[in-house]
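Worksheet: one structure, shown below.
Only a single protein chain was left out; the remaining protein chains are all shown in position.
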Amino acid sequence: MDLTPHLPVLQVVVPLLSSPLLLLLRPRGLAWAGAAAVALLSFAIALNMALAVAAGIQFSYAVGGWEPPYGIALSVDAFSALILLIVTGAGAIAILAGKPSVDREIDAERQPLFYSAWILAMAGLTGIALSADAFNIFVFMEISSLASYVLIAGGPDRRALPAVFKYLIMGTIGATFYLIGVGLVYMMTGTLNLADMEARIGGVTDINPLLVAAGFITIGLALKAAVFPLHVWLPNAYTHAPHMITVFLAACATKVAIYVLLRFDFFVFQANLDRHDVQFSLFLMPLALLGILVASAVAMFEGHIKRLLAMSSVAQIGYIMLGASFITEAGLTASALHMFNHALAKGGLFLAIAGLACHYGDLRLARLAGAARSMPWTAAALVVCGFSLVGIPGTAGFVSKWLLLDAALDEGRFAAVLVGVILVSSLMALAYVWRIVETLYFKPAAQDVATPTGEAPLPLLLAAWLAAIANIGFGLFPQFPLELCSAAAELLLGHTL
Amino acid sequence: MNLLELLGYFNYWVFAIVLTVGLYTVIAKINLVKKLIGLSIFQSAVFLMYITMDKVEGGTAPIIQKGMENQVFSNPLPQVLILTAIVVGVSTLALGLAIVVRIFEAYGTIEEDEILDAD
Partner (left out) sequence: MSADLAILLAICVPLATAVGIQLAGRISDNLREAVTLAGAATLAWVVWGMLPALFAGERPALTLGELLPGIAIAFEVEPLGMLFAALASGLWIINSIYSIGYMRGNREKKQTRFYTCFALALAATMGIAFAGNLLTLFLCYELLTLSTYPLVSHKGDEATVRSARVYLGILLCTSIGLFLPAIIWTYHVAGTGDFIAGGILAGKIAGADVGLLLALFVFGVGKAAVMPVHRWLPAAMVAPTPVSALLHAVAVVKAGVFSITKIIVYVFGVDFLFATPSSGWLVYAAAFTIIAASLIALRQTNLKRLLAYSTVAQLSYVVMAAAVLKPLAEIGAAIHMVAHAFGKITLFFAAGAIYTAAHKTELNQLYGIGRRMPWTMAAFTIGALSMIGVPPTGGFVSKWYILAGAFQAENLLAIFTIIGSTVLNAAYFLPIIFMAWFADERPGGPEHGEAPPLVVLALVLTALLTLGFFFFNGPVIALEQQLVGGMAQ
């Protein structure tokens, strides 16, 4: 039997159904093995679909044979394939490699629950990327969010609890805003299917409710995506979460929200609302620019390595939004590629940090001084991924920054400002990454910190190096993600006027 | 717009007011449980909006029975959606309360300012 046409539904059903089953795997290590198998299988499905999409196939799937717009529809195009790849890739690597770190942080008897929530979060995130239905996106968004709250609060650090409470409040407000927006659109069009919405929205005569809807949806998703200044939940949540959860969430959680934001704004509103493109640009571009500068500046003076990188994530989200706000093919390609590259770089960085955390209890920079002497390989992987974050040539980050700058040069009278901000922030990124490098390599170790007895656990080290090599590999040969990204950009723009 | 027309949107006015009350509570209260109460009020407002929009003038509950095939029904879809949303809301509330319990265990308080001082 050829499973290819059923891949979209398998992508979400496999993790969704296996999540409760993991609870039953009580014996030691079995839950991990089960979760790893599910994650790998999901990744294989996503990779299969991405390859098929790159070859020109589009998936659309009607669950249970009920045709859209009545049934539940799933669809996979270049953009969603890219996101699925990021989500399942990050999940698979983090679960596979993360065992030593998770074993340290989560009690053995709670591990089945932990892995079950993790797989559930992954199912939710893949569901968002797959859904062609506005309300299902909401449901999957809440599934993934609830599971992530559980995961973040699951660690031994009590500071995670207030952080996750804040995340829960803000996340719920964001999701509810989105729900209000969807309700308003439904009121005016009578459909929840995105494609159907796009077709019908043009016929709506009174567009005021739609404008309000666009506002609610954009702001709600911006909250979920931690677009500056709605990012306040992010730094603490990432900092105090279990290390492997930080790897997973930093690589993909916010990107999925951005995905929905772009999809809604470009597919549904852009073509049909007069001057929506201008409003979208004018709203997001200043926020993106401010976010890039402010978050980078904060990161430069941050003393805790995880919080430093979390602030840098806020800045990177700014880059992604900036590229999107150009509403040009070049800009959207740069944006999409930056999502992919940032996932690689940040994922790798947090993997290496999880490795460091196996020997260092306190992850403040001052305590990590001289770590490279006893953990040279871990530190080297961290540096490579850090350079990718800065955009040093030869790494993946450079390719997307290059594209972003190239796209910015087309922006006419704003070009100089945009290029200036991107470059200044790159220098700021260099400054904060260099602080890490200097601490690890060139500073004498703190007096009262025990010298690590060796490298990070092997799985973590291998995974961090896999990410580092991917950063270099996709920096030199970015064709495959680039193809997906330019296809995604074309797709997004294909729906504008 | 005269008074009657304004009153015609009565449900929507209530929606807007309840929404604002909920949001204000979430932002202004420092007690974590009160914040969660606010959040629930905030979500309830949205339920109200969905239920209002599915009402069809003279419509009845959308249950098809023998002999009632030609009856005017309210739109069933938003009702279904909101059932799902209520489930989501309840789970969020439950999780939120569970986190508050753990915060109380870890910090001995559920006042936000005192928690911030503790770290």
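The letters A and B name the chains in turn, as written, and every chain counts its residues from 1.
Quick note on the criterion: contacts are C-beta pairs under 8 Å (C-beta built on N, C-alpha and C of every residue); 3 or more make two chains touch, one makes a residue touch a chain.
None of the values given here were measured: they were computed from a predicted structure.
Novice: What are the shown chains that the omitted chain is in contact with?
Specialist: The omitted chain makes contact with A across the full complex.
Novice: Please pick, from A:Ala44, A:Ala366, A:Leu458 or A:Leu476, the residue that touches the omitted chain in the full complex.
Specialist: Considering all chains, including the one not shown, the answer is A:Leu476.
Novice: Can you tell me which of A:Ile392, A:Ile436, A:Leu466 or A:Leu484 touches the chain that was removed from the display?
Specialist: The single option touching the absent chain is A:Ile392.
Novice: Would you indicate which residue among A:Val63, A:Val232 or A:Leu405 is in contact with the undisplayed chain?
Specialist: A:Leu405
Novice: Considering the whole complex, which of A:Tyr70, A:Phe301 or A:Phe442 touches the chain not shown?
Specialist: Only one of A:Tyr70, A:Phe301 or A:Phe442 touches the chain omitted from view, namely A:Phe442.
Novice: Would you indicate which residue among A:Ala117, A:Leu430 or A:Ala456 is in contact with the undisplayed chain?
Specialist: Checking each option in A:Ala117, A:Leu430 or A:Ala456, the one touching the absent chain turns out to be A:Leu430.
Novice: What residues on chain A make contact with the chain left out of this view?
Specialist: Counting over the whole complex, chain A touches the hidden chain at residues 391-394, 399, 402-403, 405-406, 409, 419, 423-424, 426-427, 430, 434, 438, 442, 476-479, 482.
The rule we apply is simple: only the chains that are shown with their structure count from here on.
Novice: Could you tell me the distance, in whole angstrom, between the mean C-alpha positions of chain A and chain B?
Specialist: That gives a centre separation of 29 Å.
Novice: Considering the complex alone, what residue numbers of chain A touch chain B?
Specialist: It comes out as residues 135, 138-139, 142, 146, 149-150, 153, 158-159, 161-162, 164-165, 168-169, 172-173, 176, 179-180, 183, 186-187, 192.
Novice: Residue numbers of chain B touching chain A in their complex, please.
Specialist: 19, 23, 26, 32, 35, 39, 42-43, 46, 49-50, 53, 77-78, 81, 84-85, 88, 91-92, 95-96, 99-100, 102-103, 106-107, 112, 115-116, 119
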